[in-house]
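A single protein chain has been omitted; all remaining protein chains appear in their positions.
Going in written order, the chains are labelled A and B, and every chain counts its residues from 1.
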Amino acid sequence: MLEVRNLQVSYGAIDAVRGVSLTARPGSITALIGANGAGKSSLMRAISGVTPAKGGQILLDGKDITRMPPHERARMGVAHAMEGRRIFHQHTVEENLITAWHFRKPQGSFKAALESVYGNFPILEQRRSAKAGTLSGGQQQMLILSMATLHAPRFVLLDEPSLGLAPIIVSQIFEFIKGYCAQGDRVVLLSEQMASLALRVADFGYVLKHGQIVFEGTREVLTSDAAAELSSAYLGAAKVKE
Amino acid sequence: MDFFIQMIVSGMSVGAVYAMIGLGLNLTFWTTRVLNFGQGSVLMAGAMLTAVMVGSGVNVFLAVGVSLIATAVILWLVELVSVRPMLRLPGSMGWVVSTLGTGILLQGIASWLFGTQAVAFPDVLFRSVDTVEFMGAYISLQYIAVFVISVLIVCLMELFLRHSIWGYGVRAVAHDRDLASLMGIPVRRVVVFSFLVSGVLAGVAGILISQVSGTVDPNFGLHLLILAFVAAVVGGMGSAFGSLAGGLILGITEKLVGGYFSPAAAEVVAFVLLIGVLTVRPQGLFGKRETVKV
Partner (left out) sequence: MKQLGQFLTNSWTLGALAIALAIGASYADTGTVQMWSFVVINILLAQSINLLTGINGQISLGHAGFFAIGAYTSAIVLKSWGVPFPIAVALAGGLAAVVGYLLAGPAGRVREFYLAMMSLAFGLIVYELARELRGVTGGVMGMRGIPSSQIGTLQIFGWTIDTITYFRILLAVLIVAMLMLRNFVKSHYGRAFYAVHVSEIAAGSLGISQAATKRAAYAISGGLAGLAGGFYAHMIGYLTPESFGLMRSVEILVMSIVGGLGSLAGQAFGAILFTYLPQKLQAFNDYQYIVYGLILVFIFTLLPKGLAGLLKTQTRYSKFDQLKGMDSGAAVAPLSIKRGDEGGDADTPLVRIENIKMEFSGLRALAGVSLDLYRGRITALVGPNGSGKSTLVNVVSGIYTPTAGSIHYKGQDIAGWPAHRVAQAGITRTFQDPRNVPSFTVRENILMGAHRRYRHSAIAAALNTPQAKREERDFLLRVDALMRAAGLLDYADTIMSELPYGIQRLAEVARALASDPELLFLDEPAAGLSEVESGLLAALIRLARDHGVATMIIDHHMDFLAELAEEVIVFEAGEEIYRGDMDGMRANPAVIQAYLGVEELAHA
């Protein structure tokens, strides 16, 4: 279980996350939704350790990792696919996967893991020797997901994986994510700007605005009439017509 | 004709060493975006230590070994004192000045310990009189040995970077630090490692260059720093083979111009080459254009 208690994160001069507490349980996908600038990415960066937290706590299965450096958290089983499709553009697909595998002291064989990746995404096998920067957006996202899940981490953070992708690719990706989460004692935290997407696969969601949680609930609650809250979080309140 | 061949061979020889120095500079540049302005003096320190130890009767291999350890330690200190604290300050002024300071400091210590005059460098590889005949010219075996060793080292480094796990680590950190740390790579350790290797490369380069020139003096470090930088820039800052190409071009041009005109003319040529490349094609022959992101 992933637990965040009263987390505060500053990004430059802005207080991006202002006291957020949430819980993400294994076996189901937890969604983080909110407009751009709401603090979703900063929250994830604090959980994976890329950005240090200014205050609050992060607990993995009860263990406080708030002060742990990011590479150690990675070795503990935290995987974070950052926003903006970050991969090693100058490395080939296979080199990217090698880099993702070797430093986290994984169990099992790389060969088996690689076969599994190619089984999920055959196009990656076809383009295994191509430089990652030359892949299409969708292919890059497949690579990122593979890199994040290659070594079967127990805590996966996905920051806007659907950004800029065609619907059919998005479906493919979400199938993969659902499948991954179902396979065991795994926590998946998924952030999307487009709420409906996240709620397709998530069972529980948190709505962020200005660095704070303004609404939370199960999928049913979020997609019902109470969704007016959701909409106003993005589009502002409608003017009352006199 | 034999003069021409001599110049070409010596040019290739020193050019290969420039490439190796450039590689050392590149290595720390990739992992920290910092260029060590004191690298030349580290070279000099390695050569000085070797020369003095061998001169006092220490076994050659031991002397070389100790010198390489010393240069690695010096680079480790440079990272700790001149680079890491300075990277917290905005802009490049802090680390340029600080690394230059270490270079000046090393020069000062060397002058204080060993005097300001040039010191004769002992024959570590072959003897300076050993020559081989080629097309009517007598070519020093030392030049050939230095060339071969340098090219070998550059190629080995390239292989290491491409295929070893630590090589993957260095390239990942060079590419995207945050992403590398998320992959479980201990970024700080990789950075320190790159500095240590850079130190060893500097030590080896210092020894090789002193071998072919015959002497070491506390001032030659600066010269070499600039030449290595020109080689790296001409070849392209991102590329090990670029360094080699740049180094050879520079070395041969330098020796030819220096031999047929004067050493000062050779300097000017190197300088003009540098300004020319930076103005016309800043990314060098094999490098990539850097784009500014807003």
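One rule holds for everything that comes next: a contact is a pair of C-beta atoms (placed from the backbone, for glycine too) under 8 Å apart; a residue touches a chain by one contact, two chains touch by 3 or more.
Worth saying up front: this structure is predicted, and the values here are computed from it rather than measured.
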Check each of B:5, B:58, B:104 or B:256 against the chain that is not shown and name the one that touches it.
B:104
Which parts of chain A face the unshown chain closely enough to count as touching?
12-15, 35-37, 133-134, 136-137, 160, 163-164, 193-197, 199-200, 223-225, 227-228, 230-231, 234-239
Residue-wise, where is chain B in contact with the chain that is not depicted?
35, 37, 81-82, 85-86, 89-94, 96-98, 100-109, 111-112, 219, 222-223, 225-226, 229-230, 233, 262-264, 267-268, 270-271, 274-275, 278-279, 282, 290, 292, 294
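Definition applied: only the chains that are shown with their structure count from here on.
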Mean-CA-position distance for chain B and chain A (Å)
43
So in the complex, the part of chain B that touches chain A is made up of which residues?
165, 168-169, 171-172, 175-176, 178-187
Which bits of chain A are touching chain B when the two form their complex?
48-50, 69-71, 74-75, 79-80, 82, 86-91, 95, 98-100, 102-105, 147
